[in-house]
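Chains shown are a subset, placed as in the full complex.
Should a chain be cited, it is by its letter among A, B, C and D, assigned in written order, with residues numbered from 1 in that chain.
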Amino acid sequence: MNTLILAAALLILLGVAYQSGWSKGRSLVAANGVTVHSRPQYHGAYVALWAMIPALVVLALWGLFGGGIRHDYIVSLIPVDILTALDQSGLNLTIGRIEALASGYGVVGEVQPWEQAAGDALRSFQFLTFAAVLILALVSGAGALFYARSRITARQRSRNAVERVVGVVLLICSAVAILTTVGIVASLVTEALRFFSFINPLDFFFGTVWAPNNAGTGGHYGQYGLLPLLAGTLMITAIAMLVAVPVGLMSAIYLNQYADRRVRGVAKPLIEILAGIPTIVFGFFALVTIGPFLRDAGAAIGLDIKATSALTAGVVMGIMIIPFVSSLSDDILNQVPKTLRDGAYGLGATQSETIRNVLLPAALPGIVGAFLLAVSRAIGETMIVVLAAGNSPVLRGNPFEPVSTITVSIVNQLTGDTDFTGPQSLVGFALGLTLFVITLCLNIFALFIVRRFREQYE
Amino acid sequence: MDVLAGKVKVTQKTLDQTMNPAELMDHPIRLTARDVTVHYGAKQALHGISIDIPDRAVTAFIGPSGCGKSTFLRCINRMNDTIEGAKVGGRIELDGQDIYDPKLDVVELRARIGMVFQKPNPFPKSIYDNVAYGPRIHGLARNKADLDEIVVSSLRKAGLFEEVKDRLSEPGTGLSGGQQQRLCIARAIAVGPEVILMDEPCSALDPIATAIIEELIDELRENYTIVIVTHSMQQAARVSQKTAFFHLGNLIEQGDTEDIFTNPVNKQTQDYIMGRIG
Amino acid sequence: MATDTVKSAAPEAASRTNLVRDSLRRRHFNERLFRALGLLAICVALGFVTLLFADVFRKGIPAFTQTNLHVAVTFDPEVIDVGPAPTSDQFTSEAEYNAASLKWQRDLALLNWNTIVEQALRAAAPAGTEIDARALLSIPETNARHVLREMYVKDPSLLGQTVEVDLLGSANTDNWVKGNIDRTLGDAQQQLSAEARALIDTFEADGTISTGFAWAIFTNVDSRSAPASAGLLGAFVGTLWMMLIVVVLAVPIGVAAAIYLEEFAPKSRITDLIEVNINNLAAVPSIVFGLLGAAVFINWFHLPISAPLVGGLVLTLMTLPTIIIATRGALMGVSPALRQAALGMGASKTQMVFHHVLPVTFPSILTATILGIAHALGETAPLLLIGMKAFVASVPATPLDQATALPVQIYLWQGNENRNFFEPRTAAAIMVLLAVMIFLNGAAIYLRSRLEKRA
Amino acid sequence: QSRDTIQVAGSSTVLPFASIVAEEFSAVFPEFKTPVVGSGGTGGGLSQFCAGVGDNTIDIANASRQIREGEVEACTAAGVTDIREIQFGFDGIVFASAASGPDFALTPLQVYKAIAAQVVVDGELVDNPYTTWDQIDASLPAQPIMLAIPASNHGTREVFQERVVSAGFEEAGAPEGLSEEELEAAETTYRQDVVIEISGDYTETLARLNSDANTVGVFGLSFYEQNTDTLKVASVDGVVPSKETVAAGEYPVSRPLFFYVKGQHIGVIPGIEEYVQFFLSEGVAGEGGILEAAGLIPQPAEKTAEVLAAFEAGAAQ
């Protein structure tokens, strides 16, 4: 409600400011002809911006310090004798009760008269402060409005000023991306450090046994060896790449070099459909179809393949990555200059010779970069492995057995019946940090290679 | 006027270098094209081109940009096959054999008709491998020594050997533009073609490199049938014995270079040569 | 003289041609092999697409039909003994009326409506059927009592009347009728008692039980107590809220960031860093964004758990780099001629961007946005970590209400212990999700081609 | 302005029960919105529960185990001081194998012998020598040992350890002269070759059984009851698990289920008290109630009354 009133008031201020700037700009045009620097719209926007700044500053200050002031006021409402008897949590509880009373909600138990009084006082305090802040914001905004309006002259460069503000807004938007990274690193590092206060980092990074323990059973924390998870992750990634790279690369080559326009027009979007399918769907597909199929196929040839295994997850993940590999490879192949291809044809090379001897070597760095990006993707993939890898964090080399991965363990540890204060769930963040660092290195390396490749042919 | 006086000198100097027409008459016809048309999708790029190209001489195609010079050149070694939507009609014969004969192997044809492109396009391999690539895929060398021999002699013919002999294993892309273009010529020669097609081979080069390549073309003419596309009339005048003028997909006029430049029959040719079009 | 050289060179050329010819068969074979491999790869890739769709459809289609019980229900006054519904004119104040009305409803809720269901079923069964109440009540879905109660609340005049009602068959009934359960299994291994199974078969024969389209999937929210009535509505609306947030936040911020980086930022170390950073963010595993959301939005900012707002914010951050990169690509593709034209006219840089460059790139930005949203729509892992793995049996009315999302619903259903019933349901939910995805992708392709044609 | 929806989160075992209650609750109390029941595991739920007091923290945490001391401390530190524990029933934990396979009648000792990395033979710890069940006890089928047990991120694991493995270890008789730590290790270390720890849910365990018919899996009783077509349950100490035997305390492997209520939210968030009362009412958590139909094993009515009294006493304080 209050937010709505505030927003409405600000909007009105904005509109009035714009209008007054615009009309002044307009009158200048009428008086001076074409020599006015900026168009009336810019003058309007200029005044509007000026008016908003102090209003927003007032609101921001209230947002920052208002809570504290309100808190102090509530405390001052509690009778001193009661206040002295309260400990911190009791105080919180009391404040909560008073707030609940003020907001009109009932509270449990008897309401003391002083509580009721405090609640009423708080309610009028809230109303008064709100009104005061609103008026202050509007008055300061109006002041700025008049100041800005008085500055508008024919030579006033309102457009430049407005454009500078637009530039700053754009800059702030692009800073969101940076903030995201900062946020990721900060949150992961903070929580991971808490984890490392329980578990020696060496035991985490080089441990070969993954057996987190509830502190309740046996009193010790168990073992948090990363290696079984890492091994599982890498095994699945390797299998995925074994599926995705040949199929993806060959389809890219076929579509790029052999297929005529009609075939390409049909096949390419169809393959790209694979890229649009949510991973949970692949996970389900792996769980109910590919897994049992591989198991039966394995049984038929005498192999003991588990339905949920590194193989199942790897194969399905490979399928998922095919369009990724093929569209990246396609891009890269497109970037190889056509003159190289012509050069080889001109010498009488067949098409496959051209591709194998000239195009691929030329595109190799780019393609390697694309593969690394695909690897990074496979490493970070979650839902397929959650459903189809079998969740078995044991260090072993058999791809027909279930494995667990870093991502799966993050989900398990953070959503299981684990002790949230202990390393059991904190390890999720340490794993997340590990995952982030691994993919970061891969991504940067891959992007570096791809970029170098692009520059080579620019 | 001096502008024109200068021009006369240039032209005369270049024409002096060429053979006299009588000499040219001796050269048998190597390539004949009859009524060649090319469509790119719905767009017709060539309208019935007929021309005879003599052996061991340089034939130049000139004409304003987009007139179809490159298109016709690409017909000769069927490079248009690699362009999606390009359709070629008419008949082109190399030594009397129809090169669009479906039974003819285009790979073999291209081994016989080499091509050099506008932008030097060495493969991203070593200098040696660039030249050795053609002989390798075609199985022209029986052993390493054979191959070495082919590479060296091709580089020599392309006038590049002395400059690169110490760095044959370095990448071909590291050479200067002019050297790269000569490397491409060496690469084409290595397959032992009978005809060499060149599409504006100097347009990406500086004047000095251009001069070297022009000289090289003049030498190569003794052993190969050469067809060159150029946008510089001076260059055509300098290196060719026969010239064909294209305009808007038509072959407007062809004949001995000297005749074309000094005495164009067609109005359009005149306009072009005098700088009124293009 | 010239003719001489031709002649002497001819044999050499001929021998070379022969050499070339010798290797041709092998080379052409390799060529065909390579080409075949390429074709094979395409077929494999397309085969996977087909297989996946065929499989999901095969599994999911049966779930779009559901068994219904068509029975005559009597609203027996002996069972419904709570008195008539209060009317507003009985009370002086609104509050009193509301209180009385709520009390009436609660009294109704506390009645044993199952008795009425039981009576209806016994009436429908052939005379002489012996079956205990428990087995009998396992035939309709457990929400039957709510359905009847709600009917009654809406229309208290039903008291004492007998009306024909469609009730959902229970999940087990559904399985039995559809043959998802091995009928040869012994009693101990069956969910339904022998009498119940026999009665279902009788009902099926006499038309009391029929199968119809499973509207429940689209009109109901998730349900645990009555699996057969579980639907996707809540998850769907939750997803819609999240997508709305993504559109409202990611698109303007992403486009603005791209404009800044591409048009305004001076080329410097810092822009380089931002660029690397954005490219990297686009490849950061989605689950890491989930961790970010859990730590920052929930633990630090104390935003509500399981709310589409948080999910939307996480997905926004995840989609942002994609939109920035796509937009930058589109901006980069705008011909310098257009920029020069604008600048040469005396347009400022901002005017150039907003008047000329942006409108031209609009189709690409739109497409990228739709694709980015389609991708965000299917994302599951980060949502699990921010508490969207909740059971929510209501339709979220605002983005601050608790909700799940379509993919999470799929995740929840695939793990349901009533697998015979929920495996098809999951596949059906997947079909819905895929339909949305394909619609979005198709829209992107269509819009792109249309807008590009117009431009 | 306060939130008007009760928020619940926590154990996935309690989740189905809590969600059913949530649905029914809103039918019975139309004035309240349907409570939202999140999952996230006992730890996850408690972590949200202990994040503090206020609109954006949950009101109720479901738990398949009792709250731990550390967690209570964390709660207190965040201002959550009024934590009310509600025990509302039991969950049975069963051993089940493929329906087509032989019957199993297990004892904790046998399971311990099958699972421990080292077993006691003649008062000495030796590496586990058994490969088939009949080597452990002739009464068991001649089938290779293969056990799928929940991993430690599940609450069930703790019960399994305490009620089965530790019990078996005790019965086997601890060998002499071992330090505290060695004893503990002997008690809690499983062999890797035949034991599969499942960190996913029961469907994962079931998938293991389907792929290897020799596997014996550990499930919740309700999961088993929904899948009787493919599973066959084993008796423990001669008692076949069922609601009756668990509720009567005859079947040894069971655990109580809880939820925790944030006292400070009572009266602020509407409906919490009613939710608790409704949950514990006879028709819901009692014998023959709707939760029993969903697989809950009801606790004796006296216990329920006791719990409710304690809750309400807390409410009046």
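A few remarks follow.
Please note the rule applied: a residue touches a chain if its C-beta (ideal position, glycine included) is under 8 Å from a C-beta of that chain, and two chains touch if they have at least 3 such contacts.
This one's a predicted model, so the numbers in the text were calculated from it and none came from an experiment.
The complete set of protein chains in this file's complex follows the formula A x1, B x2, C x1, D x1, whereas only one of each kind is placed.
By definition in this document, only the chains that are shown with their structure count from here on.
Graph distance from subunit B to subunit D, where chains that touch are one step apart, equals 2.
Among the chain pairings, A-C comes first (most C-beta pairs in contact). Inter-chain centre distance (subunit B to subunit C, centres taken as mean C-alpha positions): 61 Å. With centres taken as mean Cα positions, subunit D sits 31 Å from subunit C.
For this pair, subunit A with subunit D, the centres built from the Cα atoms lie 35 Å apart.
Shared interface positions of subunit D, i.e. residues touching 2 or more other chains, are given as 39-40, 44, 54. Touching of two or more other chains is recorded for residues 20, 27-28, 389, 414 of subunit C. Going by the touch rule set out above, the chain pairs that meet are A-B, A-C, A-D, B-C, C-D. The residues of subunit D lying in touch with subunit C in their complex are 3, 5, 7, 9, 15-16, 18-20, 22-24, 26-31, 33-34, 36-40, 44, 48, 51-52, 54-58, 99, 201-203, 206, 222-223, 226-229, 283, 290, 293-294.
Of all residues in subunit B, only 23, 26-28, 55-56, 105, 107-108, 111-112, 137-140, 192, 194, 222-223 touch subunit C in the complex they form. For subunit C in complex with subunit B, the residues that touch the partner chain are 1-3, 5-6, 9, 12-13, 16-17, 19-24, 27-28.
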